[in-house]
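First the structure, which I've put down as structure tokens, then a few questions once you've had a look.
Removed from the display is one protein chain of the complex; every other protein chain stays in position.
As written, the chain order gives the labels A and B, with residue 1 at the start of each chain.
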Amino acid sequence: MSRAMRKSILGVAGVVLSLVLWQYLTVGGPLAQTPGLPTASGTFERAVKQAGDPELWSALATTLVVTLAALLIASLLGIGVGLLMGYSKIFSTALDPLVQFLRPVPPVALLPVALLVMGPTSNLAILMAVVTAMWPALVQTLVGVRGVDNVTLDAARAMVLPPLLIQTRIVLLSALPHIATGIRIAASYALLMAIATGILTGAPGLGRSILFAQQAGDSALVFALAVYAGILGLAISQAFSRIEGRLTRDYGPTAEAAAS
Amino acid sequence: MSRLGRVLLGSLIPIVVLVIYAFATRSGLDPYYPSMASISSRFSELWLFERVGSDVWPSMRNLAFGYLVAIAVGVPVGLLLGMVVWLHDLLAPLIDFARSVPAIIFIPPLILVLGIGDVSKVLIIALGAGFPLLITTIDGVRKTDRALLDVARAIRLSRRRTIWNIVLPGAAPSIMGGAQTGLQVGFFLLIASEMVGASSGIGYLMMRAQASFDSPTLWAGIVLLSLMGFVLNLLFLAVRNRIIHWHLAMRAVSGSR
Partner (left out) sequence: MNDLRQPRLVMEAGSKTYYSRNASKEVLAGIDLTVHASEFLSIVGPSGAGKTTLLRCLSGLMPLSSGRIILDGEVLTEPSPVVSVVFQEYSRSLMPWMTVADNVALPLRGRKVPRASVKARVGEVLESVGLSGTERQHPWQLSGGMQQRVAIARALVTQPEVLFMDEPFASVDAQTRLDLEDLTRRLQQERQMSVVLITHDIDEAIYLSDRVVVLSKEPATVREIIENDLGAVRDQISTRELPAFMERRSHVLGLIREIQHAKAVPAELSTSSS
């Protein structure tokens, strides 16, 4: 049996086993009748039933739109500031201390004030997602631009290429894999905050659906919606990993450098 | 540029922002943006005395417990999965799914099952911080240099010593990356879990202040959380730099060559 086949068979077995274990624990086992804990089959039924509900799809669509809009803004901001700081010594000196201080600050600290000013709206969700997602985009861009291989640069200078060409073609292209990594991380952060804002404030989207289900004590629905959120997360991370993989393959090796 | 010049340039933007904010809010009448004086007096009132024992300290304790649980479970399990190929294959799809799930999703189900006490907060933090640790540990262990494992066998190092002296230190830089992400996620989940129907904690106080248009408390909370995030990160970096100082120093050496 080939390695790949073994791997997928074992993987499927793992999923099936964990579902069986869940079902056993909640039906006949030690966790049966635990309030708030639905069975595997109950959650599955609920998820299937929910698939016929247009409200679920509109919530998913809202969350996706919020996530992508925020990702776009965050990427532009993060990459823009990252390039400025990477290229210009003045900008990097001026912004470095600020970045060092703000990066570890949890963006969720802003949520209550932003909620007070904006109310529980999609714009609030976009704002929160942007302030969270711009950091990985910024940091990875900076790592990419600052980490350009010196040998490559020397070779380019030795060929007497015009500086502008060196900057755009060589520096930008070799930073591209890092930037792609930044965008992949940013996408997962944006989705996280899009849903978190819904759960915490009732802003529209999947988060709000989960909040309502929780308030109604409908645990099967909470679990079913959590599964949908997981699937959405998986889809987004797979899509952006694929883009990152392509860029990495085409423009050289990348290390998800732990910029510090 | 001189050192002084760099310091001045670096503090320019924060100072300008603060001055503009102070100037714009000097009347203290805006409902959303209170004056700096009222923020700072609320800050010292709340966080320096009154609420430390009831809200700040328990939050920090929950974060510490949750984070420790994440390390105590994530690293050994990651080690196991990194070394036992069939076990990794068995669980890979589940782990892939769990790592892609937005961590906030752990909160509602856990609250439904366990209620909103300290136990569920600790568990939420442990889950959120545990996955980055688990994944980076697996990654680091699987990337152990084959050459070093050859050395271990040639010098007849026991299994235990091979793990302790070769596999774990080699994976440490990768694990530290996960530990940093995990700490940030854990801090976020701490605040978020307090914002969802808790009855104490910084997150709870801020959401309550929001409901009653108490903007000085909100801004004082932002200041507190910013400082806490900053200090937590400094503490983390200090510990990390001790553990993998060899890696950082080596990178600095090879980078300059």
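Note that in this section a residue touches a chain if its C-beta (ideal position, glycine included) is under 8 Å from a C-beta of that chain, and two chains touch if they have at least 3 such contacts.
Not measured: the values here are computed from a predicted model.
Visitor: Kindly name the visible chains that come into contact with the excluded chain.
Guide: B
Visitor: So which of B:L4, B:L29 or B:A147 would be touching the chain we can't see?
Guide: Residue touching the chain left out of view: B:A147.
Visitor: Quick one: which of B:R51, B:K121 or B:H247 touches the chain that's been left out?
Guide: Spelled out, the listed residue whose C-beta touches the missing chain is B:H247.
Visitor: Which residue numbers on subunit B touch the omitted chain?
Guide: 145, 147-148, 150-151, 153-158, 161, 165-166, 169-170, 172, 244, 246-247, 249-250, 253-254
Just so it is clear, only the chains that are shown with their structure count from here on.
Visitor: Report the inter-centroid distance (CA atoms only) between subunit A and subunit B in whole Å.
Guide: Spacing between the chain centres: roughly 16 Å.
Visitor: So in the complex, which bits of subunit A are touching subunit B?
Guide: Answer in residue numbers: 6-7, 10-15, 17-18, 34-37, 89-90, 93-98, 101-106, 108-113, 115-117, 188, 191-192, 195-196, 199-200, 207, 210-211, 213-214, 217, 219, 222-223, 226, 229-230, 233-234, 236-238, 256, 258, 260.
Visitor: Going by the contact rule at the top, pick out the subunit B residues touching subunit A in the complex.
Guide: On the subunit B side, the touching residues are 1, 6, 9-14, 32, 86, 89-94, 96-105, 107-109, 111-114, 173, 176-177, 180, 184, 187-188, 191-192, 195-196, 203, 206-207, 209-210, 213, 215, 218-219, 221-222, 225-226, 229-230, 232-233, 237.
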